[in-house]
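A single protein chain has been removed from this complex, and every other one stays in its place.
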Amino acid sequence: MLGSGLSNEYLTQIFDQYKDLKYGEVASYIPELKKAKPSHFAISVVDCQGQILSVGESELEVTLQSVSKPFSYGFVLEELGIEEVHHKVGVEPTGEAFNSIIELEESSHRPFNPMINSGAIAISSMIPGASDAQKLQSLTEFFGTLVDRTVHVDNTVFLSEKKTGDRNRAIAYLMKNFGILSGDVESILDLYFQQCSILMNTEDMAFMAATLANGGVQPKTGKNIFKAEHVKCCLSLMLTCGMYDSAGRWAFEVGLPAKSGVSGAIIAVVPGVCGIAVTSPLLDEHGHSCRGLEVIKKIAGDHNFNIFNPRG
Amino acid sequence: MLGSGLSNEYLTQIFDQYKDLKYGEVASYIPELKKAKPSHFAISVVDCQGQILSVGESELEVTLQSVSKPFSYGFVLEELGIEEVHHKVGVEPTGEAFNSIIELEESSHRPFNPMINSGAIAISSMIPGASDAQKLQSLTEFFGTLVDRTVHVDNTVFLSEKKTGDRNRAIAYLMKNFGILSGDVESILDLYFQQCSILMNTEDMAFMAATLANGGVQPKTGKNIFKAEHVKCCLSLMLTCGMYDSAGRWAFEVGLPAKSGVSGAIIAVVPGVCGIAVTSPLLDEHGHSCRGLEVIKKIAGDHNFNIFNPRG
Amino acid sequence: MLGSGLSNEYLTQIFDQYKDLKYGEVASYIPELKKAKPSHFAISVVDCQGQILSVGESELEVTLQSVSKPFSYGFVLEELGIEEVHHKVGVEPTGEAFNSIIELEESSHRPFNPMINSGAIAISSMIPGASDAQKLQSLTEFFGTLVDRTVHVDNTVFLSEKKTGDRNRAIAYLMKNFGILSGDVESILDLYFQQCSILMNTEDMAFMAATLANGGVQPKTGKNIFKAEHVKCCLSLMLTCGMYDSAGRWAFEVGLPAKSGVSGAIIAVVPGVCGIAVTSPLLDEHGHSCRGLEVIKKIAGDHNFNIFNPRG
Partner (left out) sequence: MLGSGLSNEYLTQIFDQYKDLKYGEVASYIPELKKAKPSHFAISVVDCQGQILSVGESELEVTLQSVSKPFSYGFVLEELGIEEVHHKVGVEPTGEAFNSIIELEESSHRPFNPMINSGAIAISSMIPGASDAQKLQSLTEFFGTLVDRTVHVDNTVFLSEKKTGDRNRAIAYLMKNFGILSGDVESILDLYFQQCSILMNTEDMAFMAATLANGGVQPKTGKNIFKAEHVKCCLSLMLTCGMYDSAGRWAFEVGLPAKSGVSGAIIAVVPGVCGIAVTSPLLDEHGHSCRGLEVIKKIAGDHNFNIFNPRG
């Protein structure tokens, strides 16, 4: 692959190296996620020219979960602009877990950033649309544009999240109490849970990451999805906040903007070069895919992908 | 200037644009710092080839204060390696102010990172030397290597910091209680206060930043001061933690590793391109130089210096 | 009045002394409470023999709000016993405001005590009854027994609390998430909001306090409403937690178990002697009736009512 210096042989070798790594646990906090196949493992890389490298079950779809957050955030940036969006959501790391409610009680009552649940729920409330149905349609159409096909919500996962989402419900009502959310809380949560339940395969997610790597332009369709300044917003928040309470360690050790989801997907962005996606549902105690973390660290280390490197 | 795309005319124009910006307050928490000249204002840029651009009173020395932190951290990385250093100091942003004591009580009792006072005091305790005098000598020699001349400690500022340093004393005794510090607390604090009191002018600081921009090689002397992997450690911590509780906003808006000190100095690193230093003692409520923040934002914006940009 | 050493003349004199005290604000966080009459002021004392002293508009009803908390707590103690109730609710002061959500995130996830909103909502979920209607009936019948008459819920206040109760909704969903609450959150909150909206006059509230002063026996009807050991539970929690984040100061300055509500009511219990109630809707920044605090301090000081006094 010209753009990234990666080859099919290299990726296959990495895949073989990590396929027997079997520690970690499938997510259990949503009943439906427990059904994931522990052996599922796939790696996809898409470069800025749209070339694709994939190994493993890269066509198997999983729900996006938190991998959706940088993109719904970018969507509302395009719709409303930086100022309006960040009037209600901050840009600071929390030092807390992804589902923290404590930080809402402190200082400004704004969610700390769009990469944690509270901030992502606030972002969901800004999705444009005259009705709940139209909002869902504009959201799925937007994600469809990112991957150049029609995308679907996994309704079983959506209903499972809705049924067990009392912590997110608590977060949402507290934000409503502080005036961060307006409108019907259950409708906003439904849209948020549906966003988390959008089905994508590993290659799709590599295309999403590659769109950010490519300055906002989808490498296959050439469509300009995000303004360059909004890409920088997404990437800086992915670097400082994307890996929750281990974001500092990730920036320190890997130095790439990234985002992981509890379905076992993780994406990383190498600006100007490529997007990387790994899917493997065995998670560590922070909720990150164990194989995913190792594979991305390995690829980044081998190819000197690190935004803190001097530029050539 | 070849390396950065900057010119003397541009820098003079920026200087003129911001020289009348007069809000902010001179630091008052150490009595000696109150004596700073509010009108002092200088900008220096040093590129990776060692070329220098300066405007304003760039020869006037001020104490480094927290601008010293990334460099003493890099120094002990060279001496002890990443693993030993980070056994006692973490790599996570705090979301708290620079002099927070609360985070030491939580979880691991390690300071969150080397850019805040607690972490920097722990770093000071790792400076090599058989005696207090030898430790001070090895520290000042190290800073001398960074700027290619003999450097001095401002003893009046040092004694002022020592006299009023009860908060840092509290932090140090708490770390001793947790086994993070060993040895005599007052000796460790003396070394830390002396490090903060090293005198440098704006051009010196631009050279220090340029050494990081240049992969650890001092651009004028060609001396390899930091290993490349240690430079990445410094830069990632400067980006995620260097601006304290506004680090997230800085990464979001400017996207450059940076560090500021309460003497009014602020440095920023453009990897592979140049180091930038601004000195102006009027501070905002976070303790950052007001003119310094504006000038660096302006230069970075005008030249598209942002580590989240796609690479050419 | 034999039991308390108080007289009508004394109470009238106190009333006159404080009737012109006009600082404080009517509660505004529930729209309906804003309609309270700022000049409303009444003092009632009921001794353990059932004798009544009242001055001011002691027949004017207001909603109980948090004054209901010790009694619904006592009610479920009678129904379920100490062990079962305190399996889900703690007995420690919080140092936080009445509507704090933070403490639920820490340690055991149990509400700290039954005198704050989270704990009182958990208590509401334990009110016996096969249906929502029966639970409401058993609750209002219980409060009716305390005051020897039929009591009513102010439905306008109830609906106003329900409509603006998003913070309590957040607290309840977080408790449901932690398994403290089971069942339908909206039904539990409805019962809680109805309990807060029960209408009582000042004399009623003095009878409620006198029932606790009299070891659990309603002084007029002679009905044994609370076991002696449950009375001690109520009184110790009223002393240590009844006045929220100023509970320590209240125990220190006044030394009487007490409970206040944002409708401007406040009750205090002098064990073995009498119950005191004051109603006046102008509140201080902690949500306590300004006149109420002063009047109870004055009466307690003048008559040496303080549980830390040596017993004769």
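The first chain written gets the first letter, and so on, giving A, B and C; residue counts start at 1 in each chain.
Assume a residue touches a chain if its C-beta (ideal position, glycine included) is under 8 Å from a C-beta of that chain, and two chains touch if they have at least 3 such contacts.
Being a predicted model, the structure only gives us computed values, none of them experimental.
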| item | value |
| --- | --- |
| Where the missing chain makes contact, among the chains that are shown | B, C |
| Contact residue for the chain not shown (choose from C:Gln49, C:Thr164, C:Ser187 or C:Ser236) | C:Ser236 |
| Per the touch definition above, residue among C:Leu33, C:Cys48 or C:Ala120 touching the missing chain | C:Cys48 |
| Residues in chain C touching the chain absent from view | 48, 90-95, 103, 112-113, 213-215, 231-233, 235-237, 239-241, 245-249, 251-252, 255, 257, 271-273, 306-312 |
| Positions on chain B contacted by the hidden chain, ascending | 100-102, 105, 166-167, 169-174, 176-177, 185 |
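We take it that only the chains that are shown with their structure count from here on.
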| item | value |
| --- | --- |
| Chain closest to the middle, measuring from C-alpha centroids that were averaged per chain | A |
| Separation of mean Cα positions, chain C and chain B [Å, integer] | 56 |
| Chain centre separation in whole Å, for chain C relative to chain A (CA means) | 48 |
| In chain B, residues with contacts to at least two other chains | none |
